[in-house]
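The structure under discussion appears below in the form of C-alpha cells.
Here the complex is missing one protein chain, while the rest keep their positions.
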Amino acid sequence: MTGATASLRKTLGGLPGVDQVGLEARAAGLGTRSIKTTAKAWAIDLAISMVDLTTLEGADTPGKVRALANKAMRPDPTDPSCPSAAAVCVYPDMVKIAKDTLGDSGLHVASVATAFPSGRAALDIKLADTRDAVEAGADEIDMVIDRGAFLTGNYELVFDEIVATKEACARPDGSHAHLKVIFETGELQTYDNVRKASWLSMMAGADFIKTSTGKVQPAATLPVTLVMLEAVRDFRAETGRQVGVKPAGGIKTSKDAIKYLVMVNEIVGEDWLDPDWFRFGASSLLNDLLLQRQKIATGHYSGPDYVTLD
Amino acid sequence: MTRLDVRKTHKLYIGGAFPRSESGRTFEALDAKGGFLGNMALASRKDARDAVLAARKAFGGWSTRTPYNRGQVVYRLAEVMEGRRDQFIEQLRAAEGLNDKKATTYVDAAIDRVVWYAGWADKYVQVLGNGNPVSGPFFNLSTPEPTGVVATVAPSGPLLGLVSVIAPAIVTGNTVVVIASEKYPVPAVTLSECMATSDLPGGVVNILTGKAAEIAPWLASHMDVNALDLAGVDDPELAASLEVAAADNLKRVLRAPTAPVDWLAEPTLARLEGLVETKTVWHPIGV
Partner (left out) sequence: MTKFEYAPAPESRAIVDIKSSYGLYIGGEFVDGKGGSFKSISPSTEEVLAEVTEATADDVDLAVKSARQAYDKVWSKLPGSERAKYLYRIARIMAERSREFAVLESLDNGKPIKESRDVDLPLVSQWFFYYAGWADKLGHAGLGPDPKALGVAGQVIPWNFPIMMLAWKIAPALAAGNTVVLKPAETTPLTALLFAEVCQQAELPPGVVNIITGAGATGQALVEHPDVDKVAFTGSTAVGKAIARSVAGTSKKVTLELGGKAANIVFDDAPLDQAVEGIVGGIFFNQGHVCCAGSRLLVQESVYDEVIDKLKQRMSTLRLGDPLDKNTDIGAINSAEQLARIKELSDVGDAEGAERWSAPCEIPDSGFWFAPTIFTGVTQAHRIAREEIFGPVLSILTFRTPAEAVEKANNTPYGLSAGVWTEKGSRILSMANQLRAGVVWANTFNKFDPASPFGGYKESGYGREGGRHGLAAYLQGASA
C-alpha cells in the first residue's frame, strides 16, 4: 500500500458511518411531505429546469439527438412559459450534433466519457475519450469511477483518475468542462461506500457527484441521494467549496422529482435549489413533469398525446 | 469434672463481617419450651442502614458475575450447609420443638432448595426473556436483570423459609438485606456462617436478627432499596404500612401471603420473576 492510499483510507475511514435503517427512515419521512398548489407548480418548473435530458443508447443517431435537443429547448412547444431543460446528455461522438442543435440557447451539452458505463479501459483511452468530448464542445463531462479499484480499497487509483480526468476537461482558453463523477451506487452497494466515494471525488476535484449511469439497477434512490447531499453539505462546511449533486436513472414521476427537491431543500438548503447545483439525469421524467404542469394549468388531467415524444 | 462448654455469641451478618448491633442491644432466643438458647443481636435502624450500604456495594460485582459463576457460588452454599446438616437439625429441634424426622425433612428440603435455585442462575434469562419479532428491520431482545437491593422479611420457617426467599433473590444477581425470623433466629445465624465460609462475596446477603416491626419500616422507606419482599409479614396492617412506605420510590413489592405458605412444595418462578426487571434492547438491522 502506498502512503497516499494509506492516507486516503484513513481519511475516508474517519468519516462517520451511515446507519442504513435510520437513513432510509429519514428519506422516507421526507418523502411524506405534501407539496400542493403553488408549491407544486413552482417545484415542477424547477424540476424541468434541472433535467439533463439523456439518451445513451447504442442505437443513438444524429436524428435522435437532434430531436432530444429540440425537446430540451422547448419541452412544451405549446406553452412558451415552460422552462427549458438544463442540458442534454449524450455519448462523446454525438456532442457536436447536440451542440450545433442547441446553438446559443444556453442549454449545456453533457457527455459521458471514460469508457462509460463500465469504465473498464486503460486510463489513456479514458482520457482520450474525455478530451474528444471536450474538443467537440461538451460543457460537462460525466465520468465513471473505477468501481473495481474502489471496492478493493485502491482509493488512490480512483482519486488519481478523477484528477487526470479533470485535467483532460481543460480547454485551450484555460476554462474547463464541468466534471461530474458517477459512482454507480448500485455497484458500491453500501451507504458507507457512497459517502466515501462522495468525499473521495470531491477531494479529487469533482464539480458534481452523480449516482448512476442508468445502466445498473438500482440507480438513483432517495436514500443514496440523501447520503450524497449530506456529503456536499459537510464538504462545503469544511472547505468552503460547493459541489453539485445529480441523481440519475429511475426517476420517472413528478412525485418522485418533488421528493428529491424537498430533500434538497431540507438537507442542504436553497443554495442547491438551482440547475447549477442539482440535476436530474432522466428521460421519461420530463414528460411526466409536463403532464402535471398541464394539469395545474388547466385543472384537468392531461394525456400522452398532449406532450411530445423525446 | 464435666467440661464447661464454650457458648456462642450470635451476631449480625453485614458486608461479610459479623458485627454486634451498633445499638449494643440484645434479645434472648428461646427454645420451644421457653428455655434460653442464646443472646441475639437486636438490630437497629442503623444496622439496617449499614446492611443496605453493604448490599449496594456488593451489587455491582455480584450482578455482573457470569450466571455460571453465581450458580456455582450458590451451589457451594448448599455444600457448606450439607456439612452443617446435623447442626441445623439440632437447631430446628431445639427452636421449634420438631421431632428428628420432621427437622431432618426441613433441613434436607432447605439444602435441596438452595441446589434447585442454584441451577436457575444460568437458565432464568432463557425462560423469562424473549426475542421479539417486531415489524421492522430491528433486532429486539428482552432480558430480565436483577432489580438491585432487596429487603426481605423472612418467613418464620427458620431455615427452609429463609433460604426460599434468599436464594431466588441472589441467583438472579440481586443483593439482599434480610430480617430473620424473630422467633427462631438461631438457624439464620448458622446460615450466615455457612455463607461466610462459602464463596459468597460479603454484602450479597446481609442478615439482621431482631424485630421486623421495628426495622422493616426503615428498609421499606429506604430510597436505595429497590424491592421489598414481605414473605414473613403476617400482620396485615404492618404489611399495608410497609407497602405504603415502599411507594416512596416505587419499590417492587412481593406482597405478604394471605394464606399459610407450604414451603415444602416445589416453588413456582414467581419469586424469581418478582425480583427482576425486563430490559428490552433495540438495534437496527442494516449493512
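Just so it is clear, A and B label the chains in written order, and each chain counts residues from 1 on its own.
Methods note: a contact is a pair of C-beta atoms (placed from the backbone, for glycine too) under 8 Å apart; a residue touches a chain by one contact, two chains touch by 3 or more.
Predicted model, so just to flag it, every value in this text is computed and none were measured.
Novice: Hey, which chain B residues sit against the chain that's not shown?
Specialist: Residues touching the hidden chain, for chain B, are 64, 127, 130, 132-136, 138, 140, 142, 147, 226, 236-237, 239-241, 243-244, 246-250, 252, 254-255, 258, 268, 270, 273-274, 277-284.
Novice: Contact with the hidden chain only, please: which chain A residues?
Specialist: Given the touch definition above, chain A has residues 16-19, 21-23, 25-26, 32-40, 42-43, 230, 237, 261-262, 265-266, 270, 273 touching the missing chain.
Assume only the chains that are shown with their structure count from here on.
Novice: Would you kindly tell me how far, in whole Å, the mean C-alpha position of chain B lies from that of chain A?
Specialist: Averaging C-alpha atoms per chain gives centres 70 Å apart.
Novice: Can you check the complex and tell me which residues of chain B touch chain A?
Specialist: Within the complex, chain B touches chain A at residues 136-138, 284-287.
Novice: In their shared complex, at which residues does chain A touch chain B?
Specialist: Checking each residue of chain A against chain B gives 19-22, 24, 189-190.
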